[in-house]
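Only one protein chain is missing from this complex, and each of the others stays in its spot.
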Amino acid sequence: MRFFSDNAATVHPMVMDAMMAANGVDTAYDGDAWSRRLDAAFSQLFERDVCALWVSTGTAANCLALAGMARSHQAIICHQEAHIEVDECGAPGFYTGGAKLLLTPGEGAKLTVEAVRQRLSAIRDDVHQMQAAALSITNASEYGLIYTPDEVAALGDLCADRGLKFHMDGARFANAVAASRCAPADVTWRAGVDALSFGFVKNGAMNAEALIFFDTDLADAARYRRKQAGHLQSKGRFLAAQLLAMLSDDLWLDNARAANAAAAILADAAQDRLLHPVEANEIFMSLSAAEAAALRGAGFDFYDWGEGSARLVTSWHHKAADVRPLAAAIAAL
Amino acid sequence: MRFFSDNAATVHPMVMDAMMAANGVDTAYDGDAWSRRLDAAFSQLFERDVCALWVSTGTAANCLALAGMARSHQAIICHQEAHIEVDECGAPGFYTGGAKLLLTPGEGAKLTVEAVRQRLSAIRDDVHQMQAAALSITNASEYGLIYTPDEVAALGDLCADRGLKFHMDGARFANAVAASRCAPADVTWRAGVDALSFGFVKNGAMNAEALIFFDTDLADAARYRRKQAGHLQSKGRFLAAQLLAMLSDDLWLDNARAANAAAAILADAAQDRLLHPVEANEIFMSLSAAEAAALRGAGFDFYDWGEGSARLVTSWHHKAADVRPLAAAIAAL
Amino acid sequence: MRFFSDNAATVHPMVMDAMMAANGVDTAYDGDAWSRRLDAAFSQLFERDVCALWVSTGTAANCLALAGMARSHQAIICHQEAHIEVDECGAPGFYTGGAKLLLTPGEGAKLTVEAVRQRLSAIRDDVHQMQAAALSITNASEYGLIYTPDEVAALGDLCADRGLKFHMDGARFANAVAASRCAPADVTWRAGVDALSFGFVKNGAMNAEALIFFDTDLADAARYRRKQAGHLQSKGRFLAAQLLAMLSDDLWLDNARAANAAAAILADAAQDRLLHPVEANEIFMSLSAAEAAALRGAGFDFYDWGEGSARLVTSWHHKAADVRPLAAAIAAL
Partner (left out) sequence: MRFFSDNAATVHPMVMDAMMAANGVDTAYDGDAWSRRLDAAFSQLFERDVCALWVSTGTAANCLALAGMARSHQAIICHQEAHIEVDECGAPGFYTGGAKLLLTPGEGAKLTVEAVRQRLSAIRDDVHQMQAAALSITNASEYGLIYTPDEVAALGDLCADRGLKFHMDGARFANAVAASRCAPADVTWRAGVDALSFGFVKNGAMNAEALIFFDTDLADAARYRRKQAGHLQSKGRFLAAQLLAMLSDDLWLDNARAANAAAAILADAAQDRLLHPVEANEIFMSLSAAEAAALRGAGFDFYDWGEGSARLVTSWHHKAADVRPLAAAIAAL
C-alpha cells in the first residue's frame, strides 16, 4: 500500500460520475452550464460573494493569484520551505516576470506574525531592494500543520497594516478545515485572506483546483492571465463538474476527514517518532534505514525524508481498516 | 445541432473508458505507467524517436514549444491570423518574456515560402530590430486549409537555410493528415518540422494534447518549463490515458475522417457560398443575416464570421446522417 | 556634412560645462543636489507638479513608462511605424513581460481618434484577446509631423473615455513644441497625457532623457523599475546636470528652434520632393540614386529611405549657413 502522496490517489467515484454526466455538447471554455455555477457554489460555501476559477494544478492557482498581487519589481513573503519556493520550478518568478520570494523561517513550515515582521524589517526601504507586496502561507502547511483562524487573522491584520495582499496556498485546505472544525470563511476572508488556492486534486478530484478570489477586483486580470498561461481548457465543464461534485453534500469535507482520520491512526502508533504534530494528513517521523526497509518489506511504501526519517501521506480513500496494518507494523518496530 | 467548434464536442467513449481504467493509484506527475508509454507510442506513429509531453491545452503546447525556440529578444514568424496571434491572449509573448510575432499575410491563413522570405527580408539586420528565430505554421490552417508535405518541406528548407526553428500548430493536425492521406512523418519531421502541437481535444479527447519534439534536444527544457508554467498535472496518467486511447487502433484518424466527411457533405451543399476550399472540417461561407436566421430557426447553430458570412465546424461525432439535414437546409436557401 | 540623425550630433557646450561643474563628490544615485532639483525644475516648466526621472535613453524612458501602464496580459496601441515597434528590439514586450503592441495605421506616423477607435473596436471583448490598456503616440512623429494640442486632447479624451493610460514618446518633443509654439503643458497633461518621454539627447544633451509623470501615482513603481532595469546610474548628478542645463534659459527650446529652422531651409529647397510636410527637423524626400550620389559627392551625407527617397535630419548645431549649401545643391538637382 502506497503512502507517497495524496496527489497520486485515485479519483473519487462521484467525481468520475460527474465527469461522465458532463459529457454532452456545451459551450467551450468556461461558458458552459457547469462553469457558470461555480461562483454561486463557492459563494455559498464561503458565505459571501467570491469569484471562483477552475485551473488544473495548484501551481497554476498559486501563481495566477500571486501574479495579481506582486509586480515584477516587488516581493512576496513566504516560508523558506513553502511549496511555491521549493517545488514549483520557479513558477512565481515566471508568472510575475521576476518578483522574488522572501524566505522566512518558522516551525513546521508555518509563519508567525513575529517572523513576518522581522523579515519585513530586514528590507531596506530604498529602490535597491524589492519591497514586499504580498504574503503567502500554506494551510495545511508543508509539514501538515494547520493555522487556526486566530493565527490567520493575526497575519491578516499585519497584511492590512503593511499594505500586503494575502494569499493562502490551500493544496490541503480541506484537511485544514476538517482538522480545525472552523467555517471555511473563518480561516480565509474573515481573517483577511484575499485569494485562496483551494485544492481538490489531493482530495479526490482528477485535475481541478479552484482559485477563489475574496478580493474580487483581482479576478478579472486572473481570467486573462489564465488564458495567457494556457490554462483555459476548451472543455472546462469537465473541471467545473469535478469541483461541483466535490462541493456536493460536503464530499470535500468527508474525504478530508477520512484522510485525517487515517493519519491519526498512524500518528497514534508512531507517537514517539513524530517530528511534527500530526494535525492533518501527513506524518513525518524518524525511521532508521533498517526500519524503513522492514516496513517496505511488509508492503508499505512512502518517501524517505532525509536521512533517518520518512514522510507518509494518507488519502481520502484510506479507510481505517487500510491503515491499521501499517499502524501495527510501526508500533511493532 | 451545434456547429460552433469542435473544441466543445463530446469526449469519445473510448477515451472516457481509458480514463476510467487509469483510475488506480500510481506514481504522480508523469512517472506513471501511462505517461511512460507516450514516447514509444508516438515514436511508432512518427516512425522515429520523438519526445512526447502531455499538456492540457493547445496554447500550452504551442507556447512551450515556442519558448524553446525563441528568446526574449527574438521573433517568431507566423500568419497574421494565426491562433497564437489572434486567440491566445499574448501567450507567446508571456512564455518567451517578450518575443514578438512577426505577422505575415497569406491566402487561407497559409504561409508560402515567398511570403516568409519577404517578411524576413523586411527585418533590418541590426540590433534595433528583433531577428527571427522560428517559424510557426498551423496545419490545418485557421481557415481549414491543409499543407501538403511538399509545401511544408519547402518551408522547412527555408528554415534550415535561415537557421530558423520550425513549429507546427496542429490543433487540427489529425484532420490535416486525414485529408492529405500522407504519413504523419511526411508532413512533419521529414519536412523539417522541429516540434508539433498535436491536438486531440478537438478530436475526441477531454483535455490532453501532445507536444511532440522531433528535435529532441528541445524536450528537456520543455519539461522544466511545463512544470514552471503550472502544466505538470499531479495525476498525469489521466492525460496520458487519453492520448494512448486516441492512438489506439487509429481512433484519432477515424475521428478526423468522420469530421472531415461531415464537412464535405456541407461543403457540397454550400458550393457556391464557400469562402475557402473545404479541405478539413471547417466551412467558411457567405450567408446573409436572413439566411443565418433561417438556419438557426431550423435548429442549427454556428458562429457568424464578420458580416454576411459564417463559420461551421464539424466534429468527430457528426455522422453523415446528422449533417444531411443541415446540408439540405443550406442547399434550399 | 552629416544629416543622418540628430542623435549623433555633438553635445552642447553648456551641457558639457554643466557636467564639468557637477564633478565634485556628492551622494550616489539620485540623492545628489542636481537630481533633487529635477522635480521642481520640470514642474515649473509644465506649470504643475510632476515627477521627473532621468534615464539615459529614450527606449528606457518609453518602456519604464509603458511598464507602469500595461501589464503582461494587456496591450498598448501605437502607430505601426512607432519607434517602440520598429526600433527598440522589442523593449516594450520585455519590460512588460509580454504585453503586445497593437499596430495602427495613420498618415505621417500620426494617429487619429478615428484610427484608434477603429483599432479598439477590432479587439474582441473576451479573454482570448489582449485588451488595450494604454495608447502611445510620438510627438514629433517618426515622420517629423507634430500633433496640435487639439489633436492630442482629442486622443486624451478617447483615452479617458476608454480607460486607457496615455503616453507620449517625445524623443523630439522639443522640436514639436518649438514648431507648434504652444506651452509644453498644452500638448501634454492639459491634453490628457499621463507620462512623457522628454528627449534631450537628440537636442544637445549627451545621454540624459527625462521621464515625466503627470500621473504621479505611476512614478513610484517607475523608480523601482529604473533600478531593476539597471538604469539607476551611480553618478546620477551627471545626468541631472545635463537636464538642468538644457532647461536653463530655455536652451532646449533654442536648440530645437535652430534645428527646425535648418530643416525649413532644406524643405524650401526641396519643396517638390517632400514626402511629408516638414514641421520639425526631419525631411523625407524623393531622391533618385543618381541624385543621392550627386549630393554625397558634394560632401553631404544622409540615410536612404527605401528606394528613391531619403531622410535628412537637422540638429541643434546646424546653423543656417551650414545648411544653405545643401539647400542650394538640392535646388540645383
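In this document, chain identifiers A, B and C correspond to the written order of the chains, with residue numbering beginning at 1 in each.
We take it that a contact is a pair of C-beta atoms (placed from the backbone, for glycine too) under 8 Å apart; a residue touches a chain by one contact, two chains touch by 3 or more.
What you see is a predicted model; the values in this text were computed from it and never measured.
Among B:Ser197, B:Gln228 or B:Asn260, the one in contact with the hidden chain is B:Gln228. One of C:Trp34, C:Tyr147, C:Trp189 or C:Tyr224 touches the chain omitted from the figure, and that residue is C:Tyr224.
When the whole complex is considered, the residue among B:Asn23, B:Ser72, B:Asn207 or B:Gln242 that touches the unshown chain is B:Ser72. The chain that is not drawn here is touched, among residues C:Ala18, C:Leu45, C:Ala75 or C:Cys89, by C:Cys89. Although one chain is not displayed, its contacts with chain C can still be listed: residues 2, 4-5, 7-11, 16, 19-20, 23-28, 32, 55-63, 88-91, 94, 97, 201-202, 206-207, 224, 227-235, 238-239. Along chain A, the points of touch with the absent chain fall at residues 72-73, 75, 86-90, 93-100, 127-130. For chain B, the list of residues touching the undisplayed chain reads 67, 71-74, 96-98, 127-128, 130-131, 221, 223-228, 232.
Methods note: only the chains that are shown with their structure count from here on.
Per-chain CA centroids place chain A at a distance of 49 Å from chain C.
Residues of chain C found to touch two or more other chains are 72-73, 96-98, 127-128, 130.
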